[in-house]
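Only one structure is covered here, and it is reproduced in the block below.
Left out: one protein chain. Kept in place: all the others.
Chain naming follows the written order as A and B, and within any one chain the residues start at number 1.
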Amino acid sequence: MVVITRRRSSARSARTVGSNAVIVGAGAVLVCLLAWELLARGPLAGGPFPTVGAIAGGLAGLAARVSFWSSLAETVLTALVGLGLAIIAGVVLGVVLGSVEFVYRSCRLIIEALKPIPPIVVMPLVLLLLGPSTEMGMFLVFYGCLWPVLIQTVVGVRDADPVLIDTARSFGFGRFQRAVRIVLPGAAAFIVTGVRIAGAAAFVIAVVSELVGGAPGIGRDLFVAQNAGLYAEMYALVFVMGVVGLAFNTGLGAFEKWMLHWHPSVRREVVA
Amino acid sequence: MTEVVAEPNTPERTEQRLVVDELRKTYGAGVEAKTVLDGLSFDVRSGEFVCVVGPSGAGKTTLLKCLAGLLPPTSGTSYLDDTPIDGPPEKLALVFQEYTRSLMPWLTVAKNVTLPLVNKGVSKHEMRKRAEEALDAVGLTDVPGKYPWQLSGGMQQRVAIARALAYQPEVLLMDEPFASVDAQTRFELEDLALSVRERFGITVVLVTHDIDEAVYLADRVVVLGASPCQVREIIDVDLRGPRDQVETKAQRRFTELRSRVFELIRAR
Partner (left out) sequence: MRSVRRSESSALTRRLRSVAIEFWLPVLIVVLWWFASARADLVFYPPLAEIVQRFGEQWLSERFFTDVVPSLRNMLVGYAFSCLVGVGMGVVVAQVRVVRHAVEPLVHFLRSIPPVALVPLAILVLGFGADMKMVIIAFSAVFSTLIATLDGVRAADPLLGEVTKVYRISGRDRLFKVTLPAAAPQILGGLQVSLQIAFVVMITSEMLASTEGIGYLTILAQQTFAITDMWAGMLLLGVLGYLFNLLFTLAERRVLRWHIGMRAQATTR
């Protein structure tokens, strides 16, 4: 009985603290918007800082255009397709690399060398080969997302319990069956973490490929708005990108939590 | 409650070092308020070894945190040398139960021991001397360059005790210091606590839920009742001769005292 009341009281106090945090956070956002508005109307008027109202107008203007929504869809699609391909390739390659020692050690240096090279570095070549297209964007997302998924999968597979594998072998499971029934579920926690890291990068890379590489999407819209001198629209687009990025991050965080709720010990990222 | 006045074990003048006066601690407020300490009073004389024993969850740790100045009491006051404690006092050290967590894993043993002395006007030379002496007192002369996590649990707790000693406190508080080590190590550390008191002449207040440990170590045992926690009785431990894990515990008086404490704790 005592325990129950105590838990309830702590839950309530946690809730009040939470609501306080929301109020303070919202207040801070309001203050910042107000400060922006005052600066944009006063000392910085006519410069590169449109008023909050103007940016909101830009946002409304965007929302009313079909082309904006199709751009947004294009960007999200680029990110998701690239990410999906990276997950498939990363997991398959990761299982092979993780379970065959010779292959792993042969490829280790190549992975180590390519992993820290960001997609923007290979973009000039990909641009040359595929042109400023959605496929180019998808490939860059794929390239950027492959490494975290691949590396986490390798770590997870190599972490597999040898006793379990021996048990499976004693049941007469073949290599493929062992991989699917024993190794992959064991490595799932690591893979999910890899997907979370990759997913956070996917949207960012999609925007890079559009903004710098000229692939269709909201990144290219930003570039166009800049060249046309549409300041309010630029800010509105950056705001939209923040919202989409936040949605990606929160969605992936929730996905990871949901996948790993049974496995709290493996929440740390493995630095391979 | 009978024998609080006379103290046969200390021949010198009975000087009160630590005084706890009607200490009360309540968490929360209104209907959900929970009283943990319900008006505790006792005192500790200079050079004395006092054990506070009580059932688990009685609020022993809360008491110790109030004494260490980490937690403000709801009402009542404790005094160290007649000065009210309203923050961590300078002449007081605390040894925590969780030795793995109370030592800094990024500092070597020697650096852990001297950490509290940095910027306290202690010279480099003096610091090294104090660390050596403290590590010697706890029987750890060969590990100053190692990291705490390279040592066994018992050795880590020795490092924590050495850190407290190098700080040269007048009062040493210990919060269930030996509860997380194995039995053999625990006996060794109990004797270490006694020898340290002897060597440095400090006042020790040790909180424990282990009745044997309390009776074996203490000059006096403060017995606490279950929550909300009150002082049930303060017992003088009149055991013959220097304490010895075998001889002392074989005395009939030891068994009697032990039963007395046990009955007090069990009583509703």
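Note that in this section a contact is a pair of C-beta atoms (placed from the backbone, for glycine too) under 8 Å apart; a residue touches a chain by one contact, two chains touch by 3 or more.
These numbers were taken from a predicted model, which means no experiment stands behind them.
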{"item": "Contact partner of the left-out chain, one of A:Ala40, A:Val95, A:Leu127 or A:Cys145", "value": "A:Leu127"}
{"item": "Touching the absent chain when the full complex is considered, from A:Leu39, A:Val52, A:Leu80 or A:Cys107", "value": "A:Cys107"}
{"item": "Contacting the left-out chain in the complete assembly, out of B:Ala33, B:Met104 or B:Ala250", "value": "B:Met104"}
{"item": "Interface with the undisplayed chain - residues on chain A", "value": "20-21, 24-29, 32, 47-49, 102, 105-110, 113, 115-118, 120-122, 124-125, 127-129, 203-204, 207-208, 211-212, 219, 222-223, 225-226, 231, 234-235, 237-238, 241-243, 245-246, 248-249, 269, 271"}
{"item": "Missing-chain contacts mapped onto chain B", "value": "65, 68-70, 88, 90, 92-94, 96, 98, 101-102, 104-107, 115-116, 118-120, 147, 149-150, 163, 167"}
